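Below is one structure; the comments refer to it alone.
Yeah, one chain of the complex is gone here, protein chain that is, but the others are all in their spots.
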């Protein structure tokens, strides 16, 4: 069953998500809409791209992902794209948010096709393309229709497929998510922050309360936590902080 | 397709919105429910009324708006109203939240009718009329039924239709929304904060990173932003801060 999955930096609290959902409710009324994240790293397309690449894996293959993390809001030179990566559609501005996914698929010799969508709505605001342009595009794709456009090349550097050895998200517990995939390092490897080695564990209940540790999170990324504590605060980590691998 | 649109100051995080939605899911199970905003200006009916007037325009004409921003929680003298403005139903306490919409419709000689709803549920808590009274009213209206009540006059001063030259919302980017409608000022007019003129642009990508500017937002209000920055913090603006028009 297709679903539309939302991934934005619009904030959960403001008046933006609801307006997008109203469009989807009207134009794809049978399709469930799931909020994956509306607190994607603000204006930070690179961290968001690594986060999305890991977290979309929990969703069905026939989902349509509507992704808007866009520091260049309203740029009319920016293309609107619908990119199909291994069967799943990704809709949003062409600004790099889908590049990590695309690059990894290309490295794995998987199918990636990209369409520039030339269709435009009658009323297109300057600053809210998520509502006016991308939501209608996602609705159509969820209904099995491909909006008018042309197939284009999607030139992504292979290097973009690489992991990102830095903090890409901090959740409300203070858990620190990095762009390092657990499958790319030894199963006993630890993370290092500054010169401090963070011990590895499988999960929270294996370590003492208050203890910092790193582990493979439920979406395959290396994460740093403190059992019943706040790792970001305790270790002085912030978005973009560098981490290293200690084999 | 009708939808029920929620606009409250209940907060997105607390246990209130879910309880209202459970009522709606039971009593109007076929109707989509959309969260427009649950962080409407707290206890601030006037700012909320201007915000609602602008943001409801993005929703279908046959939506039912359930609006509760109510500093006078639980006042039994307060009427419960279902007001029909240009075909759309608004449900909530009679405390001014719908007055801006009503006044503007009246000025434009549009239809406005107001019903005082006299129906009361079997169990009416003292403090959560949103769940116990207004949600069932909205559910019935969405199902095409008008709850028992009487038509009443809705005496709104024409002056209420006027724009509000102050800050009425600050979003999570720090963008500052004012109660000034872009259609009421020249297309080149700027906003002035204290004595500082904020340059006008069409959208973010037209100005340098870090630059403050004002623009017509996607709901027709004048908004102040800093490209990839936080305008509220940068300009020292808060809810209620005055702005002026500089033609």
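Letters are used for the chains, namely A and B, taken in the order the chains are written, and counting of residues starts over at 1 for each.
Simple rule for what comes next: a residue touches a chain if its C-beta (ideal position, glycine included) is under 8 Å from a C-beta of that chain, and two chains touch if they have at least 3 such contacts.
Predicted model, so just to flag it, every value in this text is computed and none were measured.
Novice: Any idea which of B:72, B:210 or B:236 touches the chain not displayed?
Specialist: Missing-chain contact among the listed residues: B:72.
Novice: Touch as defined at the start, partner being the missing chain; which of A:21, A:38, A:88 or A:104 qualifies?
Specialist: Candidates A:21, A:38, A:88 or A:104; residue touching the omitted chain: A:38.
Novice: Quick one: which of A:29, A:113, A:184 or A:203 touches the chain that's been left out?
Specialist: The one listed residue touching the chain not shown is A:203.
Novice: Thinking of the whole complex, not just what is shown, which of B:55, B:128, B:154 or B:173 touches the missing chain?
Specialist: Residue touching the absent chain, from the options given: B:128.
Novice: In the whole complex, not just what's shown, which of B:3, B:17 or B:82 touches the removed chain?
Specialist: Considering all chains, including the one not shown, the answer is B:17.
Novice: Just the residue numbers, please: which parts of chain A touch the chain that's not shown?
Specialist: 1, 3, 5, 12, 32, 34-39, 51, 55, 58-60, 63, 169, 171-173, 202-206, 215-219, 227-228
Novice: If the missing chain were put back, which residues of chain B would it touch?
Specialist: 10-19, 21-22, 25-26, 29, 42-43, 71-75, 78, 125-128, 131-132
Criterion: only the chains that are shown with their structure count from here on.
Novice: On C-alpha atoms alone, could you tell me the rotation angle mapping chain A onto chain B? Nearest 5 degrees is fine.
Specialist: That rotation is 120 degrees, given to the nearest 5.
Novice: Just how far, in Å, is the C-alpha centre of chain B from the one of chain A?
Specialist: The mean C-alpha positions of chain A and chain B differ by 31 Å.
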